[in-house]
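One chain of protein is taken out of this complex; the other chains stay put.
Residue numbering begins at 1 within each chain, and the chains themselves are lettered A and B in the order written.
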Amino acid sequence: MPIGYYFILSGLMFTIGLTGVMLRRNAIVLFMCVELMLNSVNLTLAAAARMWGGPDGQVFVFFVIVVAAAEVVVGLALIVNLFFRRGTIDVDVPQLLRF
Amino acid sequence: MSLLAQAAEVAAGDTAEVVLFWVFAVLALGAAIAVITMRNIVHGALMLVLNFLAIAGLFLTLESPFLSIIQVLVYAGAIMVLFLFVVMLLGVDNDDLLGADNRVRVAAIAGGGLLAGAIVFTFVGPYTSEASICGPDAVAATGDQVDCVGLSQVYDEDDGAGAAFLGRAMFTRYTYPFELSALLLTVATIGATIMARRRDLAPEDEDEADAGHLPDDPDAPMEAGRELPIPISELIGDTDATKPDSMAEELSQRRPDDREV
Partner (left out) sequence: MILLAVEASGVANEVVSATSGVISLAWLIVVLPLLGFVAVLLANRALGDAVANIAIAVAGLTFALSAAVAITVIVDPATYIVPMPTWIDIGPLTVTFDIFVDQLTAVMLLVVTGVGFLIHIYSVGYMHGDSRYGRFFAYLNLFLASMLILVLGSNLLTLFLGWELVGLSSYLLIGFWFEKPEYASAAKKAFITNRVGDVSFMIAMFLAFATFGTLDLLGLIENAPALASGTAFVLVLLLLGGAAAKSAQIPLYVWLPDAMAGPTPVSALIHAATMVTAGVYLTVRLSPILVMSLDAMTIIAWIGASTALLAAIIAVRQDDIKKILAYSTVSQLGFMFIGVGVGAFREGIFHLVTHAFFKGLLFLAAGSVMHAMANRTDAWGMGGLRKLMPITFWTSFIGWLAISGIPPFSGFFSKDQILTEAYFHGFLGIWIVGLIAAVLTAFYMSRWFFLIFLGEPRFGDDVHPHESPPTMTIPLIVLGFLALVGGALNPVHSGPLFNFLAPVVGPIDDLGFTPAGPLPEIALIAIAAGAGVFGIALAYLAYVRRDVSQGRMVEPIRGPIAELAERKFFVDELYETIFVRVGGRFAQALVWFDTRVIDGAVNAAGAVSIATGSASRRTQSGLVRGYVGVMILGALVLVAFLLWQVR
């Protein structure tokens, strides 16, 4: 299988995740879309590792997974906090930084 | 001989790899689209699990069985459990919060399509030729074609999953990032613990800790529902609620039942 197909696949998945971020207002779904994007990047890294025949890409996948775990923990805590304070998880509601 | 090693053996085979790739690719893309379109969050989360599992399969075809296992354990296992737990905890499983504006929807899809087209345009050609098929016996690259080395020949004889290969890099060259990632996880755990505390809602604390913030009249209607015993303007520090465009005013007018539950 030519390695380019993996790249194309992960690119499409990344685009889907991005479109999801744009479309949805639910913070949890937003997070799931971000996870999609992260996974597509993981796929790219793994494919690149195979392409170059080296360990670096795999190591990076490993680190991305670690960071993603941390990010999810903090992000979900934020969502819980937001829900307790605002009674909603609509990301359009907190607009304190609005002009 | 473990199952993984057998799977890796299969992946190395040309035809099997092609079949598995297409199966997992379709699964992954379909699940991804389902994630962003399904209104029920629990269903969406389950679709995400499916997506993760498909990616785990793709890792197998990429000769990286160790990553595949990690993907299943950490993503499909731990992270998705956390997601589902939060969804259940907050009771927001039925969600209708799609982008309401059609123009935004069109713009998002158009933008996404454009990006996808650009990516496809980039990779088709140099990366999809015969030369880019991995393995030692592949065709040599010509022109702007890109060669693929493959991992089978760099793994040790008895290292079917590539764990030793990965571990050597991880504990030699990447020791410090590895340690730092441990620190990162600790910090994230502590941070999440602090942020998720419901200090303004603990019923037994109401009298002492938050007496100053509570309305004097206990019978006063709580506009924002059970989550908001405190006036919003105080919570967000926006005391000038009379100002137009004020966040607090907008929030005060939003009743709990306005939420699309």
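Convention: a contact is a pair of C-beta atoms (placed from the backbone, for glycine too) under 8 Å apart; a residue touches a chain by one contact, two chains touch by 3 or more.
Small disclaimer: the values here were computed from a predicted structure and weren't measured.
By the touch rule given at the top, the unshown chain touches A, B in the complete complex.
From the options A:Met22, A:Leu36 or A:Ala49, the residue with contact to the chain not on display is A:Met22.
The chain not shown here is touched by just one of B:Thr122, B:Ser152 or B:Thr189, and that residue is B:Thr122. Interface residues of chain A with the unshown chain, by the touch rule above, are 18, 21-22, 25, 30, 91-92, 94-99.
Although one chain is not displayed, chain B still touches it through residues 99, 104, 107-108, 111-112, 114-115, 118-119, 121-122.
Heads up, the rule we're going with is that only the chains that are shown with their structure count from here on.
Each chain gets a centre from the mean of its Cα atoms; for chain A and chain B, those two points are 4 Å apart. Contacts from chain A toward chain B in the complex involve residues 1-9, 11-20, 22-26, 28-29, 31-33, 35-36, 39, 42-43, 46-47, 49-56, 58-59, 61-63, 65-74, 76-81, 83-90, 93, 95-96, 98.
Looking at the complex, you find that chain B touches chain A at residues 14, 17-18, 21, 25, 28-29, 32-33, 35-36, 41, 44-45, 48, 51-52, 55, 58-59, 61-64, 66-67, 70-71, 74-75, 78-79, 82-83, 86-87, 89-90, 92, 95, 97-100, 104-105, 107-109, 111-113, 115-116, 119-120, 123-130, 132-134, 146, 148-151, 153-154, 162, 165-166, 168-170, 174, 177, 181, 184-185, 187-189, 191-193, 195-196, 198, 200-201, 224-225, 227-228, 235-236, 238, 245, 247, 251, 254, 256, 259.
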